[in-house]
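As structure tokens, the structure follows; a few thoughts come after it.
Here the complex is missing one protein chain, while the rest keep their positions.
Moving on, here comes chain A:
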Amino acid sequence: SPAAAPDQRPGRPPRTPAPRLCARLTRPRLPPPAGVLVGSAVLRASNKPAEMEEPPLLPGEDVKDVGPCAKDVTYICPFTGAVRGTLTVTNYRLHFRSLERDPPFVLDASLGVVSRVEKIGGASSRGENSYGLETVCKVSVWPRAACSWPPSSRAQGRHAHARPVDIRNLRFAHKPEGRTRRSIFENLMKYAFPVSNNLVGAFPLREAPRRRRARAPVLAPALPTALPQPLFAFEYKEQFPENGWKLYDPLAEYRRQGIPNESWRITRANERYELCDTYPALLVVPASVPDEELRRVAAFRSRGRIPVLSWIHPESQATITRCSQPLVGVSGKRSKEDEKYLQAVMDANAQSPKIFIFDARPSVNAVANKVRARRRVPRGLSSVVWRPPLALRRRDTCGLSGEAKGGGYESEDAYQNTELVFLDIHNIHVMRESLRKLKELVYPSIEEAHWLSNLEATHWLEHIKLILAGALRIADRVEAGKASAVVHCSDGWDRTAQLTALAMLMLDGHYRTVRGFQVLVEKEWLSFGHRFQLRLGHGDKNHADADRSPVFLQFVDCVWQMTRQFPTAFEFNEYFLITILDHLYSCLFGTFLCNSEQQRGRENLPKRTVSLWSYINSQLEDFTNPLYGGYSNHVLYPVASMRHLELWVGYYVRWNPRMKPQEPVHSRCRELLAKRAELQKKVQELQREVSSRSSSSSERASPPTQCAAPVQTVV
């Protein structure tokens, strides 16, 4: 089994860390937000003495294990070397604090980011720091070291601690005689992987995917001490003034787009998720297609994901619709209903005699999809292990035609007036591998001399480029060509979501606001069934799961690239995007739990958990871009060239104390904004004064000597 706890591994000595002092760690620029620092003092708003051993707790958080033995633990920091202190595990976080250094060294990570925990060395291992634990964090979750974010002072308040902070690999050395390792290990396993430990169904995700159960035999037996333990999101009890679960109202969003109209209608055909269990309850379909017909279309689309409207152009009525691949198979099956349906989508837009079908995949893969049988996997075999025999993967599907449904793409013969475009975006496995390489590139240190070619070898930015380029093509067809676009990949929940969401971001300024972006994520990602649980593996210790992939991260990276190219076009800032990504993994909020709207409803997440948007919208000023303005009606076309793409250092390399903190442009801008507001107020006052004087013109006001000193301009 690839998962979990290889006991008593032969002592792998921890890498000797660079003996250099990381000075950034003690950056005193801003009083650092509570508890989010690696290696710096926690200056809490309440000014509690730093000697406190317990971490600052969230409502609902519980200290599970601060035995006296957990005190003598050594953390091996790759930047500053070994440091001794106290290790605490709660049901939400892992907290390490050392008073050896001044200011005290603190490390704080939410358990949601833990990918696996390993024991290093046995009782007999010799040498210093050779006996202990290693915690490997999920791909892409790296912390900022000492943060200069968020810039405003409010952020030092109570919520800043919600940000997970960790370093990719956390190594803790224990004293073999102290017997602390076992209890820490057990607690880590228990609270970091509650989903894996509750196989019997006692855990909150009642509707555990069947495949998990199928995999049960290969998993290590649950720890004897494990009790039914929910993800922390279910225990988190913070109150916020706004309820983020109410933010997205599909009807309101469609109304904003002008729907229903004469060509499009809102259907409740999927109210019970019977038409398609991964789609939302409300769907927008061509007005001319009745509900009964939808079922027949669904039969021809993989997993029943029929083409539904995502966005409509306010002027040309050109639309973006999304779906999954048609089940044409190798024999080139056709479906009249599906063809008619796409014709209806096209007819809804009178401006163009043509419709564009964007297949996100590389054409080779799309072809292979036809012949590759999608087979039932024998029960008990994990997808990692099982692969169809090569012969099946390549050709010779005749024998399978009965039971297997081949995918594929719309042929231009069957679908009149369509143009099929392949966007050459690779699958989740390629992306996962690319991110793994990227992680190796930037951790623990960056090699200067070959930085660029190494970066190129990860292909990460190349993938980003292709995704952006694909979205650009879609946006261009819809905007300039006034043609409707149908977007799909294989299942229509990974690459399709990336493409439609990005294209909508380019076309519609509403999605570039804070709330608009939240709606976009709720709509294109959450409601249309991007499989967050599966792609991220919340609480699941099966770290080598082939279904994990940084699909959403890639999307956010693309958005970040766009904000770099258009620094004044987005209402939100980099910190907003980073916060979303942090809580993508933290399991503190319910937003990114489960795989579909149906599951979320069944688990009653809106009642039982807190939404990320509640937190974000309660302190908006931290997340807004001071430069924002003046772009709302523009279509943004980013340049999808390597010459303009860059690695998102502020996210991927933020743990590195040598990396540059946020640019000061924003602070200067905030300064100006404040100044402007101040002056505007003054002008208004004066104007009021003038008008009041002119109304009683005879009176002479006393000269305003009290404000004799004009405000100092910095211009």
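A few notes on this one:
Keep in mind that, in the parts below, contacts are C-beta pairs under 8 Å (C-beta built on N, C-alpha and C of every residue); 3 or more make two chains touch, one makes a residue touch a chain; residues count from 1.
The rule is short, and it goes like this: contacts and distances are computed from a predicted model.
Among the names given as "Myotubularin-related protein 12", "Nuclear cap-binding protein subunit 2", "Major facilitator superfamily (MFS) profile domain-containing protein" or "pantothenate kinase", UniProt records the absent chain under the name "Myotubularin-related protein 12". Touching the missing chain, out of A:Glu100, A:Glu271, A:Glu419 or A:Glu456, is residue A:Glu456.
Interface residues of chain A facing the missing partner chain: 20-29, 209-211, 277, 302-304, 362, 365, 368-369, 372, 374-377, 383, 386-388, 393, 404-405, 424, 426-430, 433-434, 446-453, 455-456, 459, 461-462, 465-466, 469, 472-473, 475-476, 480, 489-491, 494, 547, 565-569, 627, 629-631, 634-644, 646-647, 649, 653, 657-660, 663-665, 668-669, 672-673, 675-676, 679-680, 682-683, 686-687, 690, 703-704, 707-708, 710-711, 713-715.
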